[in-house]
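The structure that follows is given in the form of structure tokens.
Apart from one protein chain that is not included, each protein chain of the complex appears where it belongs.
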Amino acid sequence: MRLHRLSGDMGILAGAFVLLWFAPSFASDYALQISFRVMIYLTLAESWNLLTGSVGLVSLGTASFVGLGSYVAFGLANHFGAPIPVILVVCALAGAVLAALVSPALFRLRGVYFTVGTLALAALLQLLMVNLPTFGGASGIFLKHDPPPLASLYHDALSVALVASLAMAICARTRISVIIRAVRDDEDAAAQMGVRPYRVKLAAFALASALIAMAGAVQAINLGAIEPYGAFGLQWTIDALSMVIIGGIGWRLGPLAGVLFVVMLGEMLANYPEAHIAITGVILIVLIRFAPGGIVGMFARLFTRSTRLSSP
Amino acid sequence: MPDFGTVASAILSGLLLGGMMGLIALGLSIVLGVMRLVNLAHGVFLVMGAYAGLYFLKLTGFDPLLALPLLALGIAALALPLYRYLLAPLAQRGPEAQLMTMFAVAIILQNLFVFVFSADTRSIERSYATLPLSLGAITVPLIYVIGFAIAVALILAIHGLIAHTGFGRDLRASAADPAAAATLGVNVQRVQMLTFALGTACAGVGGVLIGVAFQFSPSSGGAYLLNSLAIVVLGGLGNVPGTLAGGMILGLLQSLGGLTLGDGYRDIVGMALFLLVLVFRPEGFLAARRA
Amino acid sequence: MNAAAAPLLEVTGLVKRYGGVVAIDHVDLQLWAGTITGVIGPNGAGKSTLIGMIGGAVTPSAGHIRLGGRDISRLPASERARAGIGRTYQIPRPFLDMTVAENLEVAQYSMAPLIGAGPARSARIELLQLTGLLDVAGVPARALPLLKRKRLEVARALALKPRVLLLDEVGAGLIDSEITELITLIQAVADASVAIIIVEHVLRVVRACCARSMVLNFGKKLIEGPTAEILAHDEVASVYLGTGGARQSAPAAPKDEAAPPPRDPGSLSQLIAPRSSAASRPPLLELQGICAGYGQARVLKGIDLQVHEGEAIAILGANGAGKTTLARTITGAINPTAGTLRIAGNDAAGRPAHDIAGLGIAHCMEGRRIFPTLSVRDNLLVAARRVDRATAQQRLAAVYELFPILAERAAQGGTSLSGGQQQMLAIGRALMARPRLVIFDEVSLGLAPIIMDRLYEALATLKAAGMTLVIIEQDVDRALALADKVYVLEHGIFGLAGDPRDIADDPRLRHIYIGTAD
Partner (left out) sequence: MRKLHKSLQAGVLFAAGALGLTQGAAKADEIVIGASLPLSGPLAGFGSFQQWGYKHAVDEVNKAGGIAIGGKKEMVKLIIRDDQTNPNLTASNTQTLLSRDHVVAMLGSCTPALVNAGALVAERAKKPIVTGCDPLQVFTSVRKWKYAWDIFFSVPDLTVAPFKMLAAAGVTTNKKLAIWHDNGPDGQANGKKLWPAFAKKFGYTVVQNAEFPINNAQFTSIISEAKAKGADVVLVDAVTPPAVAIRKQMASEGYKPKVLDIEKGAEPVQFAQALGKLADGVLVGGYWDPTFPYPGAAKLAKDFEAETKLTSSQHIADSYAAAQILLDAIAAAGSTDADKINAAIAKTNKTYVVGPIKFAADHTATLPIVSEQWQGGKTVIVWPKKAATGKLLFPMP
């Protein structure tokens, strides 16, 4: 039954992927730009939803891995002339390795302490990059060669987002989901049943970090220039988190809904630059207050059957 | 190698500054303890306090440090409607909803400050803020000593309030088990509202001190928020004297880090220390002293 | 039992210290496959700590635990589970948002991630059948009543295919008929390959299931042997039951805890609100057609109740009948969805909890709910509201007179007390408001019989002094002995109400409360 649902998800994802893959041939440049942004944010949001919505690790460390991916990608491109697929694979590995390196420390922390620990990690990495001249210091690094054209970058972002969505589908639709939810609900009780909570959390953390690092790499190549304040900026963390909360935390479709909403809202409000942020804040407050399960939660109440991954 | 005077002055000013940071962190700490809320608008409340001090001086000509109680009350009063209309309705909804709401409040207020006061860097100009205080080879800014004295006095007053009064008992009970406290007759919403106001007032008073001693702009709040979080963890959640000690330790170590590694590494030392404490004593470095 | 064979589980010199307190002091234990061993002892004897150390939730300070010859003392809980140790929690901890079947999948898939879906399913069905949960396989664990949650605990532990099964207080909180069902389950589970440890207050379970038992007292093994002999032993009786002439000779419980309450109720007037003088006064508490619940689940379905000043009311009922929901509705922790709630004539439905407390209703909550960060004294003072310092001190003195141990421990942290002392603190705290009516919710739950006696003496003293009481209890005998009037909750309505003597003899009580005679 569960596998049946998984194959359904796979089908939809494959269909969407094929459809979107050919978007550059009929969509406008603007639509492509927006889609690129959606794919990057979707990857971040899916990863954050896996960590927080499913495993229960409230992370404020998204920026650490975006920055890591950016710097690793530039190192590979500038020093070795690596092609993008290679860059993505290495960045994913780097993200997973960093996650594995810091997890012995971070996983000792529970609840709000884990959260501030991840926040401190991002701040620490940013400060280190600013001060270490090896990595360009505060001036950052420029890509030596021109980045590939938008259509090609779009395909990279789309592929990363597909990998992220596939991974989340597997986490949500297979027996893995039972284990993940057990760890989130009651770590001790799960351990008493033979689940190794540390490994489960580490696997989720490494997976999310690998995905985020890949998104960071694509975004950095798109920019052509990186420096610590932008690459390790808190804004990445806040974006991922607010998109998932707006979309509906813990819901399978929450990240997608949140990303679409926030990106569209940003575009619509961009013509009022002075008030843009304040209006976003007001909308955020109203949504949190009156749509507790986010956009998806709101819609789900209208349907009887729900596609809920798990309750928050 | 720097001489004795430089080292001693750095250590002392680090400690004094840490005391002021302790007051700011205390506001964050009590709100976190009672409401389980990491108040992401804490830094913006600090900036609000600084603007309040600046305009108080401009409009009345009176020294804002002398009018601190008045300013604190004013800022606390602003926190009440925020609690009543934004936070209280979300009380049953878990911490994320309140967290995100306060984040939204922070960006709205910051935007509002830019709009009303412009993005300019401001400072509350007082003549004593630029006087040195020398003791032999040791020189520290007089304002650090004044700020430290005010901060310590307030921290001790809050400690007394929490440890020895009926309100403090209600506060501790609400923090430990809000449902049980309510059943015993404690108006938990009122306690939370007053705690939120008190925490906001701490940020506001800290903001006036920062405004006089340093400078501020609408976007200054973020750095103080991060520092305060580090201090809360260092001092142990809900531990009032620990928060003061945590602030002073952080200030001291940042000064020492700056002296030994260069000032570029000040913040790194703070962050690294913060992570180390988190990892080895997540309940706080000084939590053992907790009652 | 084959004494010559190597034991399946061997515990040697096990020690657990918490700071200066020794919770388990050099305990040895040997278990063979196919046996069931009972562990009994008073509250705080270290029974749960022992289970925790064997299961891996608690790290031993010293000593060794060997499973089939392999030293597992330092392994984390997950590895012990994988090595074949299954445990249940005293208070069930199912994954609330998962269905019953999914709860079992957690154990299955963690042990054998690649097991085929078919075999896993049939193994699950078999387990669910064995534990009587097949009909609720698709129900979220959140919706299960206590008995089924306890069964789920057992089923989850069994899904590990354990070699050693640790059952922690599976009988606690269950009524007689439910305990009978549990005994049947345990006996069905036992087979030649499994060693079972049962930690239990309910002696019926131990008697029925365990061939051998050991008694723990103050962290030490007091005695070990065949269950029947153990239970007949004088020393055990004095330690555990607090009965008989052995009381002086054994440290059954600290003396101060067992001291009788003051005979002179004079000081109690500080703690009991004076009666109103009006002749035609309305009932102190009046419920009409009260309905309440949580979200979609309707728990109370039309409750009518009147409590007059000076009355002692007992509310009985099986687990899940809605007793605690009723208490929470009266005290404002949840709002009724229908009906009227009047306190001394004032409409109180929908008012917040602190308002209701202000009207003179105190609630001595289930689970005690002591504030860990407050001292004993501050725990008490929280409840003395809107009174001057002198009055608060008088009330404090009166509570201390009722429970002298609280005066001794006044400056200590609230949760540093033993379970019984914490319950006294909870009662004292409820009285500090000088309430007009107190609801006592499961005050005896999880306590040794001697402490239960002591608490019920205190309640009797309060009643004698004129206090209005609502007692929510599972223990029928104690409640019937104290109450003027008894109500029995069944599926959210009062199935039976009346004079305790009539109720006690009423055959319907047996039907409603204990279940059918067989």
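In order of appearance the chains are A, B and C, and numbering begins at 1 in each one.
What we mean here is this: a contact is a pair of C-beta atoms (placed from the backbone, for glycine too) under 8 Å apart; a residue touches a chain by one contact, two chains touch by 3 or more.
Everything quoted here is computed from the prediction, not taken from an experiment.
Asks: Please identify which of the visible chains the hidden chain touches across the whole complex.
Replies: Within the full complex, the chain not displayed touches A, B.
Asks: From the listed residues A:Ala16, A:Ala82, A:Val97 or A:Ile170, report the one that touches the chain absent from this view.
Replies: A:Ala16
Asks: With the full complex in mind, choose from B:Ile143, B:Val208 or B:Leu225 the residue touching the hidden chain.
Replies: Selected residue, touching the omitted chain: B:Ile143.
Asks: For the chain left off this view, which of B:Thr60, B:Ser118 or B:Thr165 is in contact with it?
Replies: Per the contact definition at the top, the residue touching the missing chain is B:Ser118.
Asks: By the contact definition given up top, give the residues of chain A that touch the hidden chain.
Replies: Interface with the chain not displayed, on the chain A side: 5, 8-9, 12, 16, 28-34, 37-38, 127, 130-131, 133, 137-140, 142, 146-147, 219, 222-225, 227, 229-230, 233, 235, 252-253, 256-257, 260, 264, 267-268, 270-271, 273-274, 276-277, 296, 299, 303, 305-307.
Asks: List every residue of chain B that touches the chain not included in the displayed model.
Replies: 2-3, 5-6, 9-10, 13-14, 17, 110-111, 114, 118-123, 125, 129-134, 139-144, 210, 213-220, 223, 254-255, 258-259, 262-264, 266-267
We take it that only the chains that are shown with their structure count from here on.
Asks: Name the chain whose C-alpha centroid is farthest from the C-alpha centroid of chain B.
Replies: C
Asks: Distance-wise, how many Å sit between the C-alpha centres of chain B and chain C, to the nearest whole number?
Replies: Inter-chain centre distance comes to 43 Å.
Asks: For a test of understanding, state which residues of chain A touch chain C in their complex under the given definition.
Replies: Touching chain C: residues 3, 175, 178-179, 181-182, 185-186, 188-197, 310-311 of chain A.
Asks: Would you tell me which residues of chain A are touching chain B in their complex?
Replies: That would be residues 58, 105-106, 108-110, 112-113, 115-117, 119-121, 123-124, 127-128, 130-131, 234, 238, 241-242, 245, 249, 274-275, 277-278, 280-282, 284-285, 288-289, 292, 312 of chain A.
Asks: Write out the stretch or stretches of chain C touching chain A in their complex.
Replies: Counting only chain C, the residues touching chain A are 55-57, 76-79, 81-82, 86-87, 89, 93-98, 102, 105-107, 109-111, 113, 117, 156-157, 159-160.
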